[in-house]
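Note that one protein chain is taken out, while the other chains of the complex remain in position.
Naming follows writing order (A and B), and every chain is counted from residue 1.
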Amino acid sequence: MLMLTCPYCGIAADETELHGGGEAHITRAGVEASDAEFEEYLFTRANPKGVHFEKWHHSRGCGRWFHAARCTVTMEVFGTYSAQTLQPPDEILAEIERRRPAASGK
Amino acid sequence: MSTRLQSGGRLIDRGSPIEFSFNGANLKGLAGDTLASALLANDRRLVGRSFKYHRRRGIVGSGPEDPNSLVTLGEGSRHTPNRQATMVRISQGMAARSQNHWPSLEFDVGAAADKLSALIPAGFYYKTFIDPKPAWKHVYEPLIRRAAGLGPAPKDRDPDLYEHFHVHVDLLIVGGGIAGLLAARMAGQAGLRVLLLEQAQAFGGRTAVDVEIVDGAPSEDWITGIVDDLQRMPNVHLQCETCATGVYDHGYVLANERLPATAVEGGRLRNRLWRIRARRVVLATGAIERPMCFANNDVPGVMLASAVRDYIVNYGVSPGDRTVVVTNNDDAYRTVRTLLRAGLDVPLVVDVRPDAPGSPASELRALGVRVANARAVAMVRGSGCVSGVDVCAHAGEGTSLENVKCEVVAMSGGWSPAVHLWSHCSGKLAWDDETGMFRPNNEKPPLTGGGEPFMVAVGSANGVLEADKVVEDAVRGAAKAIEFLGAAAVPGDEPEIKVSAESPPMPVWLMPNGMNRRARSKAWIDFQNDVKVSDIELAIREGFESVEHVKRYTTLGMATDQGKTSNINGMAVIAHNLNRSIAQTGTTTFRPPFTPIPLGAIAGQARGSLFKPTRRTAIDAWHDENGAYWEPVADWRRPYCYRRNGESIEDAVHREALAVRRSVGVVDASTLGKILVAGPDAGKFLDMMYTNMMSTLKPGRCRYGLMCNDNGFLMDDGVVARLDENTFLCHTTTGGADHVHGWMEEWLQTEWWDWEVYVVNVTEQFAQIGISGPQSRNLLRKLGGLDVGADALPFMGWRRGNLAGHEVRVFRISFSGELSFEIAVRSSEGLELWNSIQEAGEEFDLQAYGTEALHVLRAEVGFIMIGDESDGTVTPQDLGLSWAISRKKKDFLGKRAQERSFLAAPDRWRLVGLQRLGGKSPLPHGAYCVANETVDFGHRRMIGRVTSTYYSPILDEPIALGLLENGPERLGTVVEFVHAGGKTSAKVVEPVFYKPAVSARD
Partner (left out) sequence: MKRRGRYSAFALVREAMRGHTGWQKAWESPLPSRKYDVVIIGAGGHGLATAYFLGKNHQVRNVAVLEKGWLGGGNTGRNTTIIRSNYLQDASAAIYEKARQLYESMSQDLNYNVMFSPRGVMMLAQTHHEARGYQRINNANIVQGVSTEYISPDQVRKLCPIISIDGPRYPVLGALWQSRGGTARHDAVAWAYARACSQMGMHIVEQCEVNAIRTRNGRVVGVDTGKGSIDCDKLAIVVAGHSGVAAEMAGFRLPIESVALQALVSEPIKPCLDIVVMANTVHGYISQSDKGELVIGGGADQYNNYSQRGSFHNVEETVRALVETFPIISRLQMLRQWGGIVDMTGDRSPIISKTPVEHVYINCGWGTGGFKSIPGSGWAMAELVASDQPGILAAPFGLERFGEGRFIDESVAAGVAH
């Protein structure tokens, strides 16, 4: 039963207040995308056994989407952050580096 | 004979007798008795039958570890199978029945299985019942099913109530023994918010039974004292009869509280499910004693040594007059002392250790107790209950040296820490060879969401058994947990306990060491599921070497006790047979719950009207009073039709549809989604969300829009009205409202966050009333207040104004092809306006219509319905809606996807009308159109299907819409549909069946 802190309203929200939205930092491929790029955008997922950057919707709360860095094996959360960014912020990467020196290659 | 002793019993009230029954016999117990202690007090030592061989089963333990004492409780609607007698307190009039036998507990035909046990070892069913093929389903399986199962299933709806209780705490302490109580006191003094849960009816754990003096006072007094102290602390809550059953990620713990039939409003409250978020947990769950593995160790009267003293000390019950104690450790000598103190006879102590220097044996020998070292039990004698034991040399194969008469065998194979909760969430275990136990690996504890240690095990749960060390360990562990929480541990006033030195236990897994084959096939490991040493050996012989394989092949540890007493003994036998250490063998994964939880408790209050609460519109009450036949739509309920004077559903639908065509009808459209999209970039945003161009829509105008997902498939549709330059009101389908709203937010927040757009779901803020039919304008005029003439309010226009005294928006849109209006009004005024409309409509024979008439009407004019014509694999182009796809726009959601080969293929299934040939009844729902050729799979190729099919009352003939490969090119041809019950032919026609006399545009 995950609990994630919404970076907007600051509430530590129970999983039942949230809605998972899958992998984060995927930029939409539009009309100009090639077939391969479009397929990659729609379907190909990192699905790592380890640190995962993912979208969450505080759907039964403040209504905001946010991002989380979470381990898919231990369920550890390295931090939550704004959805309005193209890549994980430095402090999140630093926290991952601190706790998982081996995993921070990405 | 087991019986009530003259004195003693710390948990019973001798002044409060309670009558209960067992298998119909009326018996007497005392307040405080568990059903198990009360049965023993009444000399009921045979309490059930085992699962497979129907062997006689007696009480073995005194708590949740007991594998045998399952009974059925209650009658009628309170019939409850498989309750553990050791965990149920008796109450006045309680009716208990034993299980899994026929015709009676004492004489059970099923026990024939025991005589055939050689033929039905572990896994026998995989090797036989193979031929002939039909015999499994028709002969063997029904026999096995009938023989299996334990208690009979309930037959009625459960009248009792359950509730959930949510709580957040700093520190959860599981276990109210001395370790847990001490930890609670320390954490309480440190100012933390503490919850302590104890599964038993009283605090104190084993200390009350096993330790005489704590801090110079009787242990009982010390426990009372600390419990009093804790109850006075406002930041500490103590809770007994509540078992922590499961640990989940991020500090979530579930606990099940058993309530003594508490009367509350609406019934009797039976269980309360505690849903706890704890920042840290101290695991003080103690340990579970292990049985010993010797021949016939399952005969009623063979008990855990700790349970024997529990019954004497806690309940004043003697399990029998003469007890032989069998042990590999010093702890069992406590049982000897307790028995002697109660005036009971201990003819022999079988201590398997060759010698045990410093053990209490010498002290007891001085009292005249016979202690035989290096000896073992060769077998237990007694057909019904224990009548004696054969004693042999432990080193040998089991040649009987003497026979000792007794009624009880008290066995102790050592203790296993109760580490279940530690393991639920990935805490790792480590095998400790010295003590012979799996203990929590403190290096690899379960983690918090932040990746820090979440749990600290203390006391016996941590593998520390001696009382003085338990105190030390509890203080250490509690300090650690308190520190984790950032508080300061107050230096302890830990109690002083004097214990005499103990000599180490000697791990013994088979008794005697050279146990012969015959004995191994009578030495039980899992008492309930009838798994013996020989079964594990067989599994290993057949190559089932992993612990999980052995468990699954033999069913070891899979009974209702989930292996509490059998797990470690089983692992040890596996290790022994594979010549591996137990550490290498490993253990199975513990899964929640630690003890079973009633399904009703999990469901909680969410029953009946609280199960998936129904969304109701502002006009719901009117529908209900006017014969609505309800249909669940998403979370709402909507009238499917209104039945008048006992007419059929079908007749009602036809009447309603005709009323719209001939005069005027009214429908509650409030459930349609209404999403307000505002901001300078709202038009640009909607151009991406819809396939149409929305940015060019003029204020005051409406446009029918289509939404695709990014896969290119049609997702939702509805009318968009532009309220002003920066504001649009988007209507969605009933089921799509929440999804579309979330979808818009997702794009705005995660992709186009620099666009200035705000989205609000106002579905529930407005009631929406559709008025449709040739008389609709006249009806609106009669309501008065707003010019609804064609010039003032043209087709696909909307106006704000006043109608019958209500502030409204009127949209001139149509889903029936008739002249139509949709009126939106504040929800709070919805019913009032609806009633005004009803009143005004009388002269026009206004009729309310439901969802089904709405569907018939839209199909008659060829309008599509999301969910019928579309199903997630259909594009707007398939539905002939290319006119609603803007070619001017560079991009919109779904555009790129629609260019992919499969979506752009020329032979896609496309929308047509279907006219059934020969017959008045509609084409069957979802009938498939087939071509003559076959596909690779060998069946006829499907080239289309019926998507909507109705009887049209205005046309008096069946109509249908469908998707057909190259559909529009097939107009005029006849195609064949396959469906349940046969085949039907239909002619392919334009998907428009009816043109209203007064059209929507008039």
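Operating definition for what follows: a residue touches a chain if its C-beta (ideal position, glycine included) is under 8 Å from a C-beta of that chain, and two chains touch if they have at least 3 such contacts.
What you see is a predicted model, and the numbers here were worked out from it, not measured in a lab.
Considering B:Lys28, B:Arg78, B:Lys444 or B:Lys684, the position touching the chain not shown turns out to be B:Arg78 (whole complex).
Only one of B:Leu11, B:Leu30, B:Val71 or B:Leu150 touches the absent chain when the whole complex is considered: B:Leu150. Which of B:Glu725, B:Glu807 or B:Asp871 touches the hidden chain is settled by the complete complex: it is B:Asp871.
One of B:Ile18, B:Leu35, B:Ala200 or B:Leu254 touches the chain omitted from the figure, and that residue is B:Leu254. Against the chain not displayed here, chain B makes contact via residues 51, 78-82, 118-119, 121, 124-131, 133, 136-137, 141, 144-146, 148-158, 160, 246, 248-249, 252, 254, 424-426, 517, 521, 534, 538, 541-546, 548-549, 552-553, 555, 560, 562, 589, 591-593, 596-600, 602-604, 606-609, 611-612, 614, 631-633, 640, 711-712, 867-868, 871-873, 897, 900-903, 924-928, 930, 935-940, 942, 945, 978-980. Residue positions on chain A in contact with the hidden chain: 1-2, 15-16, 19-20, 22-23, 35-36, 38-39, 42-49, 52, 54, 70, 72-75, in rising order.
Rule of thumb we're sticking to: only the chains that are shown with their structure count from here on.
By the touch rule above, chain B contacts chain A in their complex via residues 248-252, 277, 426, 447, 449-451, 710-711, 742, 745-746, 749-751, 753, 890-891, 895-897, 899-900. By the touch rule above, chain A contacts chain B in their complex via residues 1-4, 14, 19, 21, 24, 27-31, 33, 35, 38, 42, 55, 57, 59, 63-65, 74-78, 83-84, 99.
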